[in-house]
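Some chains have been omitted; the remaining ones sit where they do in the full complex.
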Amino acid sequence: MLPNLVLLIVFTYRPLIDNIRLSFTDWNIAAPLANYIGLENYRAWLSDPNSHLVLRNTLVFTVATVGLSLVIGLALAMLLDQKLRGRNLVRSAIFAPFVISGAAIGIAFQFVFDPNFGMVHDLLSRVGIGTPDFYQEPGWALVMVTATYVWKNIGYTFVIYLAALQGRRTDLDEAAEIDGASAWQHFRRVLLPQLRPTTYFLSITVLLSSVQVFDIINVMTKGGPQGYGTTTMVYQVYRETFVNNKAGYGATVATIMFLILLVVTVVQVRVMDRGQRRD
Amino acid sequence: GTGSTTSDNGGGGTAGSGTIDFWSNHPGKSKATEQKIIAAFEKANPGLKVKLTDAGKNYEEVAQKFNAALSGGSLPDVVVVSDVTWFNFAINDRLADFAALATANKVDTADYVEGLYNDYQYDGKHYAAPYARSTVVFYWNKDMFKKAGLPDRAPTSWDEFTQWAPKLQSAIGSGKSPIILDDGSNYLDWTFQNIVWNYGGAYSKDWTPTFTDPGTVKAATLLQSWAKNKYLKTSADSAADFSAGLGAVLMESTGDLGGFKDLPFELGVGFVPAPEGVKTCPTGGAGVAVPQGISDARKANAIKFIDFLTNTANTATFTQATGYMPVRTSATSDASEAAYLKANPNYEVAVKQLPRTRPQDYARVFVPGGGTMIGEALDKIVAGSDVNGTLSALNQQIQSAYDSQLKSKVQK
Amino acid sequence: MASVFFDKTTRRYRGNDRPAVDALTLDIPDGEFLVLVGPSGCGKSTTLRMLAGLEPVNGGRVLIDGHDQDGVRARDRDVAMVFQSYALYPNMTAEENMAFALRNAGVSKADAHARVADAAKILELEPLLDRKPGQLSGGQRQRVAMGRAIVRQPKVFCMDEPLSNLDAKLRVSTRAQIAQLQRRLGVTTVYVTHDQVEAMTMGDRVAVLNEGVLQQVAPPQELYDNPANTFVAAFIGSPAITLFDSEVTDGRVDVFGLAVPLPREQAQAARVTVGVRTEGWHVVGEGEDGIPITVELVEALGAESFVYGRPGGDPEAPRIAVRVAKRASPEVGSQVRVAVDAQEIHVFDAESGERV
Amino acid sequence: MTDSAVQGDEVRDTEQGLVDDGPELNVSTARKVVGYAGMLVAFLIVAVPLYWIVVTSFKERPDIYTQPAQWWPKHFTTKNYPAATTEIDFWSYLRNSVFITAVLSLAKIILGVLSAYALSLLRFPGRSLVFIVVIAALMVPNQITVISNYALVSQLGWRDTYQGIIIPLAGVAFGTFLMRNAFLAVPHEIVEAARMDGAGPLKLLWRVVLPMTWPTLIAFGLITVVNEWNEYLWPYLMASDSRVGTLPIGLTQLQNTDGISNWGPVMAATVLAMLPVLALFLVLQRHMIKGLTAGAVKG
């Protein structure tokens, strides 16, 4: 415990605090010195119309990825929890995209979604549906990035759910069976409550990691189209800090993001721990 | 002021350790070439060693790593900087004055191609030497031009192209575009400069943004009308689309030439339109710079290495391996280079275009985030937003970015 | 509502050579209350689980109402079960646990509530309906498990030691309630227990299993009076019957020196195993014919006592358990003389253990 | 022999080779059909893009950019693979990746399990605060930590060293969180029983709690391995070249041109980088055994 805490404090919290301090400055990433400018960065962020766009992107992207990842991940885990022939192969296939680095997936999916040579285009045109230009229309670009993210990370929710399913109490399944529960009731009233801690865990971790998605966006859209089409907060942090050199401002965005996440997560943890506490 | 995260000393690599740390992203997959040149350098300078550091997969990553080093790590001796990244380092006094160093170390800079060398000039100082440089060229699909009954050459002006566009369109059919350009997230802001300059416009004049100047507006309006008429398609990977035959014209970097092999059609390469011989060709790519924070002894070694890296012979080697522009005038007369150019006439076009190159506008390369903002606005214009409104908003954005981040520094 | 028929049903667990249930053939008519007993691990739970559809059948068949249940899911068999391990839903309150099956069957909320309330009254669970299993004591959990089954009106009840964790008083009342309920509803019931009183009083018939093999099925009193073999004789009745081998001479069997006449039909065998239950002995006075016994242990149960001792104090001899009245218990170490009741003698084949 | 019996035993045997698998409910044929159909759909959705990646790695360059797309390479080639392994110092990068991933994963698993143990089964003041501190660490994007950590690590002179890459990454928030959850799900009574049996903390963890959370531990291990294997930003800042650089850094060099990307070798390298971890998954997922708490407690 202690070494872990020390590591986290030194390599995560120390930089975080540093970052908060810098959010009150006009630090240019390359500059040796920074000036204290008070809340100026915060004011700037709040009044920048792009911030609202970024916030909205982040929200849409996060909600969509969390929702889809949980639902699909659970469905797959339940499917492959059954004794079906060939499930090992399919399990591995589902896990495979998670194994590939985000950058590589981004590259591959640039291809998949390429409006001219891509697989999606190929499939759609076979059915006779026109392909939207995923790279030039902000809405579709967000759809593309979301789909890519979910596709890549489904292996994560899948594996965690699978582990939870494997560790569950089988006698309750029997009881539900005896009680004549329909598949849906069985799922809703018996299985899902047992998976509740897992679901909360996943909703928190998927949320935190999808908020921080960087690779895929950087490779596929660079935050575009039209400037902020797929820019999320973390991407904005990166862009302000390393592209626009406004490290102080980037630090501000990072701090705001941290605070939002902190609030969201503390609420989530509260709810979750209530469900888990033993009386 | 607070700034304890950042440190001013050069960190680790102590003076005269004899090892020159060269941070490169090996532009154009040049790692092997760089190693070859380094080996030759070490042979020629027995006391010196060069360490080639993988500093990233692109210029942004090199800048990121260099930034990290600036805030407390050990600095390199030589670092690759791109047309947009160098300025921020320079203005924050992180790069040594290359010209002064050259003079002090008796290195001749006169042989650098003037346009390319002057790209790194600001306020009377030079901050880098050109290294892996590219320019924009005009590519066309000869088969399509033939089909449309057009002359087998690049247009001399964009007006001329606009006249050709409907013919091209009807010849190649819908679903394909007369012209393909990058999109705003992928360097449209770079290539579009050519069109702007064609109409006498510019992104900026020195530090004053000029997006609302008539010439600029005209170019933007033209862009929008192309898009409306479906003459234009912007793409995240325009080169790939073009090479697959999805468009008749492409305006892109010379760097793509190397990739255009085995095309299913005949490729035309020409100068970008430049009415009355005005210099309208934007340059790009990267140079090599020396950090300010290292000792003089290290700087001396660094400049020695840069001189070697970009000498006539090595320029020839490098350009032939990668497809970048020769950065020295003498290189074109180098025997192997001459032979190479002869064998690759398309490539020669790019070299011949060099005298028509023009340094990029400050608004794109010097204003932090300028390129992104411009790209964003151009995306919107292509998508149909009001041209004047978008441009004047952009004008303001650039102005305020300049005011808040640069003004105080450039006027010191 | 349904008859149950086990037709040479066999269940083999992996990693276990001996079948847990071995070719069980058992016909349970509609509405019968069948009690299933046997030593721990003899296959009782397995039998119930096969009937409920929770355990695959490795051989033979299980029929409900004449229909082979192969491939029929537990859910579709309409069997209610009290699990030996309770298997309560930890996230639901006691009430929700009990109402779950009803709600699944489409019973309205109000009806379900009423039926749960009835069951809760029987099981004395009323103040606990809002608690979750984690907040209940062991016996309370067991009662919820019981309630979950009895609120239903299924084709078959399977109850696996449903009262084992209840105190005697509650057990007596619940026992009576269950029996009454079962008779009222007429639901075929298979009831596993290891409680002698339950076995003797609740069922229409009792089935005795040993190591997966059915030993005897009979009404309780008959089982007690005419056990089919020494296993059943020893298993039913507590304290257990005293068994010992003996010769038959002249139609009389030798009980530790006492010659006791046998009924004609049993008198043919040569060597037999003799069984005498606790109530088959009686203490006799000095003058009467009796076996002297050295008292080793006296168990005073309040209403009555059991005296254990060996004939003549011989440590090799089998231990005899004698039931005596409350106040009649002798001292440990003292000598008593006991006689045997000729009618109370059970005779088994010495080789096979089968009743003669 | 009846059908249900077949399902109950034989399938179980051949599929898993497990002894501990609990009894299986009867599964109707209809349900099985639905199951297989679902499996097929899932497989296709996941596998088709994967197939695309793989098949692209066998295409010659011009065949990659064609319309309509080629589902099977017109000119099948394996030359992208040697290209991927020779254009960069593939084997050195691979060696570094394996070493760093192994050390880091091991460290993280140990630290994570111990921390989770402390946070779930030990009582100490400030426990929930520590828990929040651990989770909150998940919210800090590494873009904001790298600069500061870079400064610290290079002052220690750890640039271009394994420890420079490993130590700053070794703090584990995710695993602590995950394993804490799993430990909390272990039936209470069993932990009590172990305490009564005089099991010390380590014994309790190692002999009782961990064996019961095995599937989750495996999932944790897999995810950690994957993350460390793909970790890019930090090793990239720390490493100058293939001496300590990891595979993702090496791979980027396949694509850095100013012009057109040559996808073939990139995809080939991606496939190569994916294989070791996938193999690990195949091995480990078999140990996710069902019903580990079977028979433990009543209730």
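As written, the chains take the letters A, B, C and D, and residue 1 is the first residue of each chain.
We adopt the following convention: contacts are C-beta pairs under 8 Å (C-beta built on N, C-alpha and C of every residue); 3 or more make two chains touch, one makes a residue touch a chain.
Computed from a prediction, not measured in an experiment: that's the story for all the values here.
Expressed with the labels used for the displayed chains, the entire complex holds A x1, B x1, C x2, D x1.
Just so we're on the same page, only the chains that are shown with their structure count from here on.
Here the chain-to-chain distance from subunit A to subunit B, counted in touching steps, is 1. Any chain that touches subunit A and also touches subunit C is listed here: D. Distance from subunit B peaks, on a Cα-centroid basis, for C. In terms of C-beta pairs in contact, the better-connected of the chain pairs C-D and A-D is A-D.
Averaging Cα coordinates per chain places subunit A and subunit D 16 Å apart. Averaging C-alpha coordinates per chain places the centre of subunit B 92 Å away from that of subunit C.
The set of subunit B residues touching two or more other chains comprises 5, 7, 64, 67, 237, 240, 244, 246.
For subunit A, residues touching at least two other chains, in rising order: 18, 29, 116-117, 169, 171, 174, 177, 242, 278.
Chains touching one another form the pairs A-B, A-C, A-D, B-D, C-D. The part of subunit B that touches subunit A in the complex is made up of residues 1-3, 5-8, 60, 63-64, 67, 70, 88-89, 92-94, 183-186, 234-237, 240-241, 244, 246, 368-369, 372-373, 375-377, 379-380, 382-383, 401, 404-405. Residues of subunit D touching subunit B in their complex: 61-62, 65-67, 87-88, 146-148, 150-152, 154-155, 157, 159, 236-237, 239-242, 245, 249, 252-253, 255-262. On the side of subunit C, the complex with subunit D involves touching residues 14-15, 49, 53-59, 61, 70-74, 84-86, 88, 90, 133-134, 138, 141.
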